[in-house]
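Yeah, one chain of the complex is gone here, protein chain that is, but the others are all in their spots.
All chains are identified by letter, namely A and B, in their written order; residue positions are counted from 1 within each chain.
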Amino acid sequence: MADVVRQSTAGAARRAPSLLRFARRVGIVAGTVALTFLGLLFVTFIIGRVIPIDPVLAIVGDRALPEVYERIKLELGLDRPLYVQFWRYLTDVLQGQFGKSVLTGNPVIEDIRQFFPATLELATIATFLGVALGVPAGVVAAVNAGRWPDHLIRVLALIGYSVPVFWLGLVGLLVFYAKLDWVAGPGRIDVAYEYFIVQKTGLMLVDTLLAGDGAAFRNAIAHLALPAGILGYFSLAYIARMTRSFMLEQLGQEYVTTARVKGLSEARVVWRHAFPNVMVPLTTVIALSYAYLLEGAVLTETVFAWPGIGLYITNSLFNADMTAVLGGTVVVGSCFIGLNMLSDLLYAVFDPRIRRS
Amino acid sequence: MPEALLDVRDLTVTFPTPRGPFEAVRGISFAMGREKLGIVGESGSGKSITARAILGLVPRPGQVTASRLAFDGGDLRGLTPKAWRAVRGRRISMVMQDPKFSLNPVVTVGEQIAEAYRVHSRAGRSEARARALAMLEAVRIRQPGHVYGLYPHEVSGGMGQRVMIAMMLIPDPDLLIADEVTSALDVTVQMQVLAIVDDMVGERGMGLIFISHDLNLVASFCDRVLVMYAGRVVEECRASELGQARHPYTQGLLGCLPRIDDEGGRLPVLERDPAWLA
Partner (left out) sequence: MTATRAWLLSETPTSRAQARLGRVFLAARQLARNPLALAGFAIVGALLVVAALAPELETHDPFAQDLTRRLEPPGAEHWLGTDQLGRDILSRIVHGSRLTLMIVTLVAIIVGPLGLLIGTMAGYLGGWVDAVLMRATDIFLAFPRLILALAFVAALGPGIENAIIAISITSWPPYARIARAETLTLRGSDFIAAIQLQGASVPRILWGHIMPLCVSSVIIRLTLDMAGVILIAAGLGFLGLGAQPPAPEWGAMVASGRDFLLDQWWVATIPGIAIFVVSLGFNLLGDGLRDVLDPKNA
């Protein structure tokens, strides 16, 4: 009897700290995220309300009537102290209220719901390409460090680090669209299909498939191929470089020597022993590169007239629509923060030292 | 004299450096049978590189040359990668200094042992598991079933080293290289690990190359001793006759050891003569 009691309490004691630790970890991550999000809102608040000399003027324009000017000023709460304004901004954003876009006349959150899927589709396909090609390339480069495959991948990656994305987009359009006619031009789909496709998910590839329209689906791919390929190349360059560097570090570890002493084949040493150790930092890199693509799509979307969040932000910018610009910034920033948090949590999945400590 | 298990002649290992080629091992020769051969020397004397050369694991861009490098009658020079894989683990194996680094952190210790068995046999998963459990028991681990599923960070240093020994002996090799296997362990655990190595090597009639910087340990544990200095073997003798060593370096090493019965007086400082390098 006493034995049973002792065993069960011992069991509980063993389990409890790990559960507690897990809760603690989640708590820390959540706290960090909340704090970062608060910081993001603070910065956008400063940009929107403090830096411009007159935020009302930015909204109403300089030819507005004095009554309109006063009304907007009161509406924005600009007569109140800054901390009250910030509190109001904070509560509004948390309820998804970013204000109205001057340009489209819609609530900014509605606009973003319209434009975001296009960016998501582009960035997702590009990240997929980057991971599928970049990870093997990085491993091959590390295994052959100092030999020609390494140099080749290094040069390819350095070119990716150096080429301006908007220029590559233009050259791509010139060569593959205008001259060779291998891909379709700017936009997500030809006008001929545009009004027949019901926007269910906002993801063109999915919507055309749902509509069962094979020709439209192929057309959507033809439009997606070039921008996704170009963004994928940037993602590839980054992922390949990081994979190589992580892999080199692991290949120098003693457990790799152990694996070789056991008589394992080089392929097994690399993929079964070194690579799983690389997975941990690599998830962070992939999440980061995905986040960079979500924001880096700004320039690509401009070049390819891709109706995504980047194009929305820049268009609003040129129409002095700060409400829309800041709303878009908050949304992209939140994705960024969310992906960072996700990669933090994924650490535990791949690393038993964190999972079972 | 019967055919030696391992026969090394004029083994040289060279690394290119910005300051010109550096010889980490400079033409050493020795032969051994199924015995316990100790190699002692200070860090950088070339002990570990010698061990890796015997396994064909000198990292690039290191160069290995020898006029003879034979194991059990077969030439180890110029083996193909495939032929090397048949030698490593199955014929010659090696346990390294610190299990914290020499075990893969993301694979359970049991799987790592079972893998070593499966590479060299056509055994299935369950047979490999049974073998690995038996092997864990053989290295005196009390709850093999529990330990099998643990990750390396969850076992102590002494247990980790026993896991390493189990992993390296499971394919039943003819020669085990033990490279500073006890240096990272507590003194009390050191003795247990040494006893396990001693038993296993004795039971299986294997050869053992025991690399250490600890002169006393090697003298008491091994049959024969090689003393290395700056990439050369400066002394070779039976362990029991180490006291009568002729080379000034060995004498110097022995002189530096503190003795419990010799109170007072300063320990001599080890002197090095550049002529030994010639």
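Everything below uses one rule, namely that contacts are C-beta pairs under 8 Å (C-beta built on N, C-alpha and C of every residue); 3 or more make two chains touch, one makes a residue touch a chain.
This one's a predicted model, so the numbers in the text were calculated from it and none came from an experiment.
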Missing-chain contact among A:Leu94, A:Leu158, A:Ala215 or A:Leu345 belongs to A:Leu158
From A:Ala118, A:Val135 or A:Leu173, residue that would touch the chain that is not displayed: A:Leu173
Contact residue for the chain not shown (choose from A:Gln114, A:Thr201, A:Ser245 or A:Ser265): A:Ser245
Suppose we count only contacts with the excluded chain; which residues of chain B make the list? 18-19
What residues on chain A make contact with the chain left out of this view? 32, 35-36, 39-40, 43-44, 47-48, 51-52, 154-155, 158-159, 161-167, 170-171, 173-174, 178, 245, 248-249, 291-292, 294-296, 298-299, 302-303, 313-314, 317-318, 322, 325-326, 328-329, 332-333, 336-337, 340
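In this section, only the chains that are shown with their structure count from here on.
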Chain A and chain B: spacing of chain centres that average the CA atoms, whole Å: 50
Which bits of chain A are touching chain B when the two form their complex? 146, 253-255, 257-266, 273, 276-277, 350-353, 356-357
Of chain B, residues touching chain A in the complex: 52, 55, 57, 60, 81, 84-90, 93-94, 96-98, 101-107, 115-116, 119-120, 151, 153-154, 164, 167-168, 171
